[in-house]
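A single structure is presented below for examination.
Excluded from the complex is one protein chain; the other protein chains are retained at their positions.
This part shows subunit A:
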Amino acid sequence: MMAFYWISLMLVSCAFAGLLFRLVKGPTVADRVVALDAIGISLVSIIALLSLIMGTAFFLEIILLLSILSFIGTAAFAKFIERGEIFDRDHNR
């Protein structure tokens, strides 16, 4: 079972490298935002695989923290692309 974890970790790391390339190269802002969101998700899966390999449960809170921050960052970027501002002053204007 340990070999399976290591092969999965290798594949996720390859995906991470590809996403880093897209983050640097990406032609538009939307490409970079999608790459950043997917980088967050693959970081979460790397931490999950590492905690399986090490056999510890201390990293699980970090997984929840990273997914919350990734979600808020993606929502803020999406709103910035759509509207050009992040915080509205008055919604019912």
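FYI, a residue touches a chain if its C-beta (ideal position, glycine included) is under 8 Å from a C-beta of that chain, and two chains touch if they have at least 3 such contacts; residues count from 1.
Simple rule for what comes next: contacts and distances are computed from a predicted model.
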item: "Recombination protein RecR", "Phosphoribosylformylglycinamidine synthase subunit PurL", "Glutamyl-tRNA(Gln) amidotransferase subunit A" or "Multisubunit sodium/proton antiporter MrpB subunit" - which is the UniProt name of the missing chain; value: "Multisubunit sodium/proton antiporter MrpB subunit"
item: Selected from A:11, A:29, A:50 or A:68 as touching the chain missing from the view; value: A:68
item: In subunit A, positions touching the absent partner; value: 58, 61-62, 64-65, 68-69, 71-72, 75-76, 79, 82-83, 85-91
